[in-house]
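First comes the structure, then the notes that go with it.
Removed: one protein chain of the complex. Kept in place: all other protein chains.
In this document, chain identifiers A, B and C correspond to the written order of the chains, with residue numbering beginning at 1 in each.
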Amino acid sequence: MDGELLAAREYLPGHWLQTWRVPSLASRAQPGQYAYVATPPGWSVPLLRPVTLHGFDRVPGEVVVQLAPDAPAQGWLAPLPPGGRATFAGPFGRPLRIEASAHHLLLIADGSSIGRLRSLVDSALGAGRQVAVLLGAISASEVYPSSLLPDEVEYAVATADGSLGHHGTVLDMVPRYEAWADQAFAAGSPDMLQDLVTLLRGRDARLGVARLARRPGRRSARGAAAAPRDWLQVVLEQRVGCVLGVCLGCSVEGATGPVRVCREGPAFASQELAWSDPA
Amino acid sequence: MDGELLAAREYLPGHWLQTWRVPSLASRAQPGQYAYVATPPGWSVPLLRPVTLHGFDRVPGEVVVQLAPDAPAQGWLAPLPPGGRATFAGPFGRPLRIEASAHHLLLIADGSSIGRLRSLVDSALGAGRQVAVLLGAISASEVYPSSLLPDEVEYAVATADGSLGHHGTVLDMVPRYEAWADQAFAAGSPDMLQDLVTLLRGRDARLGVARLARRPGRRSARGAAAAPRDWLQVVLEQRVGCVLGVCLGCSVEGATGPVRVCREGPAFASQELAWSDPA
Amino acid sequence: MTGDDPGDHPGDPGVDLAPERPGALVLRTPILAAAGCLGYGVEAVGQVDLSALGAVVTRGTTLHARAGGPAPRMTDAPAGLLHALGHQNPGITTVLERHAPRWVTWEVPVILSLVATSAEEFAALAERTDGIPGISGLELDLGSVESGRKGRPISYDASSVGHIVAAVRAATDLPVLVKLSITSPDLRGVGRAAAEAGADALDCGSGPPALLQGRRAMLSGPAVGPLALRAVSELARRSRLPIVGCGGVTTLHDATAMLEAGAVAVAVGTAMLADPSLPIRLAAELADQRSS
Partner (left out) sequence: MTGDDPGDHPGDPGVDLAPERPGALVLRTPILAAAGCLGYGVEAVGQVDLSALGAVVTRGTTLHARAGGPAPRMTDAPAGLLHALGHQNPGITTVLERHAPRWVTWEVPVILSLVATSAEEFAALAERTDGIPGISGLELDLGSVESGRKGRPISYDASSVGHIVAAVRAATDLPVLVKLSITSPDLRGVGRAAAEAGADALDCGSGPPALLQGRRAMLSGPAVGPLALRAVSELARRSRLPIVGCGGVTTLHDATAMLEAGAVAVAVGTAMLADPSLPIRLAAELADQRSS
């Protein structure tokens, strides 16, 4: 599917948001899914490379693509002027799922990974839900600008050097929100995700009190399919080969054997994946 | 030096003429020289790749770059929309030289190589000289359009399949012009150039009569430095590495040892090069 | 596929990858899907017209199931792809049970790629295929970076190649292709050892040993094309066996260069990952070129 670049802005040094007209992608994309862009004709390897769908607007048929400095497609997409063209494919794979009964959504990300969850914000607010975003970054200069988030969103930032918001990691802020949130969604480095899962192992114990105090009875209302262990969903990234499910290049360890990020993912319930045991 | 693409047209399938604004190139380019364009930032090897300067216009600071289907820079230059940018270098190397006393210029080319001589046409006509262009091509569909040449130019075409002009090779047409021409300039495949040089080995004998009959006394007027053996100049192409003269990747056999096309060339007097003896 | 009428055009004899076993492995077109790049073929049904391919070489298959290596298994390299997949596969028993019944129904020959480290293990794998319809040939993966010793592919050593091929030859009557690394230092010796031990054809071959985040990996894609071409041309001058050229083939020009270097057929790997119908287009373009 052919795309035309409509506009681009560099929202942080080396970080781009590009608006593309790609109607058949915009009409089908769902939060958490990736789109793929073909390496350009002059490029030596014909490959599909993932881009993060920061947002999509179905009616005009537009998607907003986020390019971090290390995005695989950065090299050929970032220099394009408006009017530039690229070939898109996707969306492939499984999206993030908001449960019907979930009203409070907690989004947890580090660095530019917030882009992978960004379209979930729009879907959730559109459906009248409340959203809190927790972001971790090295320092203030790498923090996703709050101006890119709707005002209704609660946005809390942690920086490793303390230059903005909480001095520490994004995980330090999680316990404060875990009782409030009906569902959580995370994207980020493998280390952060692992630490998050480890942290959440203590959640049931902590929430025994907190949750019941705040929303008595909600738990049972969710039904069996949405057991509390599905509370966290993650969006993974892996280097990809085919994105068609044949090469097994994107495999990661799942709870019951290897799973392909390009097909079974990119969104997973945290319990579907294999995590290290706490040391 | 930064260049901006102003306009592009595909004058034959796969053959492009692109107008670029590159003032410092336009102000210094001379007929026969190449310009070089840097592989783009996303490209994996930083190299300078040759492009043919089809023309240049010093006052607005514009050059017209010709891209044949096999041009090294075709892959990244051809897809650019107007407003696109590229980094240029050059001109490097030795240009073609029109002698002050030369009034009749014969240009001989095959295929898209005519682009390498094209700017000589403008210089020569501007200085009041007469120009004849002989072009060889496989068939009519690959012939450089006469509309791209000024009306004053005599333009003769030969096609291998006889679909346009003379049925045969460009060389068949040379003897008809060799007496008329004060200088000749050729660009094309190595085979064509070799055959041309072989053909011209008989020229002195043929011209003993013809020249004296048409322009008695002209020969001596040229002086020793412009001996008749300099009658033909050629523009060579070679795959290049550095275009700075250090890698020796562009070397060809010269009459007295290897010569570098990027420095001692690309324009050579035919006697400066080593040619095969006739079989 | 029986080999009775392999060519699309009357009189087109097809490409025989096992000349000493008449009709056993004759390809309609000289373009194959390289090992691992189309899985077991079944994953691609519906996306690709498999019958337009010369053959499908399967994912490398081991005696027992393998979970594969840790992530990341793959990364982009300049003009190439680095991969260390760790031979993830469900093991030969499952593969034969699950997929062979479908392969029987296909027109395209399926060549089963076998992965092992010893002659005995290779022979055991070959024996398992005995009497199982749907398999048109075996490819011994001796080019793999991950199963060779210390990241040196088995095909770096001619005598190992000879032993393994002899053991497999004794275990099966199926056509046997031997896949070599394109950086094998002794291609001549390796080609001779394979031929003398009874191989039917050579696949040249696998990408060279490289590094993916400190782990041993294979490099593939256009970057390795010039190395593959050189290996094929060297092998072709020495070997009487038919050669499948593989490595970096992305365009018609690449495929033609392989055939000119002496290959009788060409396998496409990396370039078909994102575009599984690329080999089919190449096959069509090649046929056009030849008939014009």
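FYI, a contact is a pair of C-beta atoms (placed from the backbone, for glycine too) under 8 Å apart; a residue touches a chain by one contact, two chains touch by 3 or more.
Bear in mind that the values here come from a model prediction, so they are computed numbers and not experimental data.
**Q** Among C:21, C:102, C:169 or C:216, which residue is in contact with the omitted chain in the full complex?
**A** Spelled out, the listed residue whose C-beta touches the missing chain is C:216.
**Q** Of the listed residues B:30, B:198, B:238 or B:271, which contacts the missing chain in the full complex?
**A** Answering carefully, the residue with contact to the hidden chain is B:238.
**Q** Hey, which chain B residues sit against the chain that's not shown?
**A** Against the left-out chain, chain B lists 38, 44-49, 72, 238-253, 257-258.
**Q** On chain C, where is the contact patch with the chain that was removed from view?
**A** Here the touching residues of chain C are 77-80, 82, 151-152, 156, 183-185, 208-212, 214, 216-217, 219, 221-227, 229-230, 233-234, 248, 261.
Definition applied: only the chains that are shown with their structure count from here on.
**Q** Farthest chain from chain B, going by mean C-alpha coordinates, please.
**A** A
**Q** Express in whole angstrom the distance between the two chain centres, defined as the mean CA positions of chain A and chain B.
**A** That pair's centroid distance is 56 Å.
**Q** Hey, how far is the Cα centre of chain B from the one of chain C, in Å?
**A** 47
**Q** Two or more other chains touching the same residue: where does that happen in chain C?
**A** As it turns out, chain C has residues touching two or more other chains at 79.
**Q** Counting only residues that touch at least two other chains, what does the list for chain A look like?
**A** Residue numbers touching two or more other chains: 44.
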